[in-house]
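Here the complex is missing one protein chain, while the rest keep their positions.
Here is chain A:
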Amino acid sequence: MSARPAWRALHHSAKRRVVQPTSPYRCFSCTRQASDQAKSDQQRMTHFGFTNVPESEKESRVGAVFSSVASSYDNMNDLMSLGIHRLWKDHFVRSLNPGTPVANRPADAKDQGWNILDIAGGTGDIAFRMLDHATNINHDMQTRVTISDINAEMLAEGRKRSTATPYYNTSRLSFVQANAQDMPHIPSNSVDLYTVVFGIRNFTDKQAALNEAFRVLKPGGVFACMEFSKVENPVFDAVYKRWNFGAIPLIGQIVAGDRDSYQYLVESIERFPSQEEFRGMIQKAGFEIPGKGYENLTGGIAAIHKGIKPISRPLNLPSNLRVVLLISSPYIEGDELI
């Protein structure tokens, strides 16, 4: 009974395949043109959470999300991560150890202090921590931070908070509204440390942002990124996913009155590349990777990625290089470096 419709369907599709080839027409002389066209077709769309949206639209949509959450940002972070995000951020800043102790500074150094660029740091969470660390731990009064964010509301929140810090209205702290994929106002080779914390996930074109980071960093400068990542333990992953998709939108609805923004948040976390993939993207931008390139926090919920812009002139390697060649004894067993 059902044989006939099935045959028809097969027949029909076979016919259609003949009529409509799957790949567009191309000849040997126009391969490039055809592939270019295909590429631009694909690139027009990007993901916004689980849905695909045109690239031009993502920016405004992300903007809308963050405009709506700016005021309740801190409370929500505390509730969603059970306060752990503070530990992550403290660890992040401590491991970067911003600022040079005055005693260790060469007297003839012309550029005193670090020039730090904090991308997507609108509310100043990381920037204030870094300035505090530089001031209180390293007694470095010259290290300065530029907070850059694409969203005016988040920046306004950061400005409001900065009034409570000792850095308010000093040259050590400045705010810039800019798109991290294109920052013509920041000269090349001018930044010591580029940080982006829980922000790169929302970028429309992450690779472009990484390339721009590579451009603005001084040779030897460090790109440091903390972002949600993939949990490695499957049991913990199941619990974490349940929390993400069950609890976080609900908390968002109750506390911030905005379920959709937090639904986007968890979906964008899910869509963000894994530790290894993102490390590959950092390497692709030209950075050198220290060790294995990332550090997992809380089982991989978040990960800190680092990359160093290589210096372009020849390295001053020791003349007795053979000593160095011999150090990699086959008997050394260590944790996974590289």
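The definition used in the following text is that contacts are C-beta pairs under 8 Å (C-beta built on N, C-alpha and C of every residue); 3 or more make two chains touch, one makes a residue touch a chain; residues count from 1.
Convention: contacts and distances are computed from a predicted model.
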item: Choices "RING-type domain-containing protein", "Eukaryotic translation initiation factor 3 subunit G", "Mediator of RNA polymerase II transcription subunit 20" or "Ubiquinone biosynthesis protein" - which one is the UniProt name of the chain not shown; value: "Ubiquinone biosynthesis protein"
item: Residue touching the undisplayed chain, where the options are A:R61, A:H91, A:K218 or A:R259; value: A:K218
item: Omitted-chain contact residue, chosen from A:V53, A:V69 or A:L96; value: A:L96
item: Residue touching the undisplayed chain, where the options are A:E59, A:D149 or A:D192; value: A:D192
item: Absent-chain contact - pick from A:W114, A:F228 or A:Y264; value: A:W114
item: Where the missing chain touches chain A, by residue; value: 96-98, 100-101, 104, 106, 114, 192-193, 218, 220-222, 224, 283, 286, 288, 290-292, 295, 306, 308, 310-338
